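The complex appears here without one of its protein chains, the remainder shown in place.
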Amino acid sequence: MDETRLALDGNAMAGILEELFVSDVTAARGACATCGSIAQVGAQHLYMYPSSPGAVLRCAACESVLMVVVHAKERIRFALQGLTWIEIQGTATT
Amino acid sequence: MAGAAVQRRLSWRVGEVAELVDETPRVRSLVMSVQDWPGHLAGQHVDVRLTADDGYQTQRSYSIASPPDIAGRVAVTVERIDDGEVSPFLAGEVQVGDMLEFRGPIGGYFVWDVAAGGPLFLVAGGSGVCPLMAMLRHRAARASTVPTRLLYSARSLDDVIYRDELDRLAAAADGLEVSYTLTRAQPVEWNGYRRRVDRAMLEEVAWPPWEQALTFVCGPTPLVESVAEALVQLGHDAARIKTERFGPTGG
Partner (left out) sequence: MRLVTRGFKGRPRDASVSDRLPPGQYLVRDFPVLSAGPTPHTPLSEWTFSINGEVDEAKRWTWAEFRDLPSETITRDLHCVTKWSKLDTTWEGVSVDTLLAGVVSAADYVMAFCDGGYTTNLPLEDLTGGKAWIAFAYDGQPLEPEHGGPARLLVPHLYLWKSAKWVRGLQLMNDDAPGFWETYGYHMYGDPWQEQRYSGD
């Protein structure tokens, strides 16, 4: 079976997001700039990553791109263009 | 908690493999002893990074299977994927005493601790049981009686991970009930479910919607999607359903 077929969710890009935000982002809520739906990052649809260095996170409701993160060559490029806002509350780590 | 204030940034650290546990013919747990581990929440995961001697690196995520209640311990459970790059190594070559590089704990969405209360409904597909097991182990370590139901879908009884421990936890009669559905092969006297998780099964096993249970669903994407959707159709509050999709990501 082709192992790369199964799409993951925002939980699988938690580590790389924490490199930018310092704290966990998967529990953060974000508003989709296209359809307005609000949901936690961990529940959104993740494409490509970690099979590829580029992560495409899409809105679970309308599949529009919320963010793109490319981690290659010791640098990470973040594009958060599909989110109207993202809201982080405290930290979940003990 | 000691260490937590110092390590605010997610950084790579090293754990020593202290124990190996063969859970099923294809699944092995690696128990690491970790210095200055700041603790974690049940449901969080770690990123494990492997480096070959020519510098080639690759990385995989694994749920932490051990509860936060055992200090300095991080256990991961690895299913060996045929032709995988990493899993045959972790679940076959790594020995006690080896050092593994990893970072964590990671994740704040798919987490539970006893303070969050219940009732709790846990749905596992295959190796999706791993983060849920951390939750059950944490629940037991705190002697919690939060009413909890686990519905665990596996191919066969031999593929059920943590089987003996789940039987023991369920036998403790402290509010935990475990149901299995075996989708490919069942023992001769099997009285349990023998099909993929579907709406009818969920209607029988899940808490009634009015109980406002916290639900965690983890497993392959098709199972996670269909279970979450069926629960919402049965009247459960989508905001109280957390999902984590597991996918083989290259082995």
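Order of writing sets the labels: A and B. Residues in every chain begin at 1.
One rule holds in what follows: a contact is a pair of C-beta atoms (placed from the backbone, for glycine too) under 8 Å apart; a residue touches a chain by one contact, two chains touch by 3 or more.
These figures come from a predicted structure and were not determined experimentally.
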In the full complex, displayed partners of the excluded chain: A, B
Residue in contact with the excluded chain [from B:D69, B:E85 or B:E225]: B:E85
Hidden partner chain, touching residue among A:A12, A:V25, A:A43 or A:V68: A:V68
Interface with the unshown chain - residue positions in chain B: 12, 14, 50-56, 58, 85, 89, 93-94, 98-101
For chain A, the residues touching the chain missing from this view: 2-5, 45, 47-48, 51-54, 56, 58, 63, 65, 68, 70, 72-73, 75, 77, 79
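The rule we apply is simple: only the chains that are shown with their structure count from here on.
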Chain A partner contacts - residues on chain B that touch it in the complex: 1, 4, 8-10, 38-41, 44-45, 47, 59-61, 68, 81, 84, 103-111, 220-221, 242-251
Partner chain B, residues of chain A touching it in the complex: 3-12, 14-15, 18-19, 22-27, 40-43, 50-51, 91-94
